[in-house]
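Quick one: the structure is below, questions incoming.
The complex is shown incomplete by one protein chain, all other protein chains being positioned as in the whole.
Let's turn to chain A:
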Amino acid sequence: MIATREPGPSRLRQELPREAEPPRLLGSLARWLWLGVGVLALLLFFSLASDDWFTIVNYCLIAAIATLALNLLSGYTGQISLGLAFFMGLGGYTAALLGGNPPAGPLDPWGLGLPVFIWLPAAGLVAALVGALIGPSALRLRGFYLGIVTLALVFIGNYLFRNLTFITGGPQGRNFPVPAFGGFSLDQQNSILGIALTSGQQYFLLILVVLLLSALFVYNLSRSRVGRAMRAVRDHEVGAAIMGVNLFEVKMGAFVLSSFLAGVAGALYVSYARYVIPDYWSLSLSIQFVAAIIIGGIADVWGSILGAAFVFALPQVIDYFSLLPPSTGGGGLSSGDLNALLYGLLIIVFLLFEPGGVIGLVRRLRPGGPRPQKLGTGASAGAAVKEGSESIEVVDLQQRLPGPGEERGSGGTGAS
């Protein structure tokens, strides 16, 4: 049966079998429908939402870019990182330096006044460059150790951001000018193609375009050779190497690209807030992104976006609608307390009951069949019943390739 002769390469080039075609992005009616629904929802939101809503959503979209960055590194490639805030900060200050006003006072230190289409990619590139410098030493470590090293980056970054006053303005921060495209700047009403747009709407468009490009890039990566290698490295390093995957190359690629996206997100954040202080780039920011990928869904583009919405927009929405006071002096429940409670509860619920995150839940409930369970949900992944025999063999997920002295994969897949 194996000897079946196949058509030679030249013929193959002309007619590749249809069944082997890689799935198209918009390859099914359902996807077109979803696209239509999405566009419609965006249009509705765009034309109806108030400025408050644009503020909430714009921050959330920026957070979604950073969540994608972390998901690429931790979710797809399995490299635990708490350093996302550091790379966002790098991007933020790079943008502030390149796009900032010329020196005018303590809140306007050194700035080159360059336009957005320079400082935005530059912010990503600087963060990526620093990632490329740190990567070779940091990525020798695995699991918790890598987590600790990247955690240290946040503190080193914070120290630098406080003390490099000529760039960062020190602890009290620095202004960031309103981004401008040629004639019009984003802080005022402008009309594009005859439609008058508010500042929030213009930012929304800018951020949305960047998010869509990032999401498309990560999605494409995930379904290609590189994405498969990343998941293989996450699941089992030795196994991946045996299949010819260069672990270092894959980890570095993920680290650098993740840093790039984080830098871009940081730059957008600074530009939208129009102000930047070192305290933005704290450990708690990093941890919020970890929460976002767990709640949203590990190794999933939509999961990243939903996770960002849950972690970064939901609290604002609750504040917005809640009848509770924002904070109370003593007793009583404030909306801030409510947020903290919900947030903690969500993480616990998802870790325990839906390791696939919100997106895992959505995909499971969606008609069209159950999705593969994520790791860590128990026996289904590893247990095999040896039929026709009295012995039932359970293949332990932890019991992996060889014994003593070998390097082990981080093991912390999926639900970690």
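We adopt the following convention: a contact is a pair of C-beta atoms (placed from the backbone, for glycine too) under 8 Å apart; a residue touches a chain by one contact, two chains touch by 3 or more; residues count from 1.
What we mean here is this: contacts and distances are computed from a predicted model.
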Chain not displayed: protein name in its UniProt record ("Hydantoinase/oxoprolinase family protein", "ATP synthase gamma chain", "ABC transporter ATP-binding protein" or "Sarcosine oxidase subunit delta"): "ABC transporter ATP-binding protein"
Hidden-chain contact residue, picked from the options A:L129, A:V178, A:L205 or A:L247: A:L247
On chain A, residues whose C-beta touches the chain left out of the figure: 1-9, 12-13, 16-17, 19-22, 217-218, 220-221, 223-229, 231-232, 235-236, 238-247, 253, 257, 372-375, 380-382, 384-389, 391, 393, 395-397, 399-407, 409, 413-414
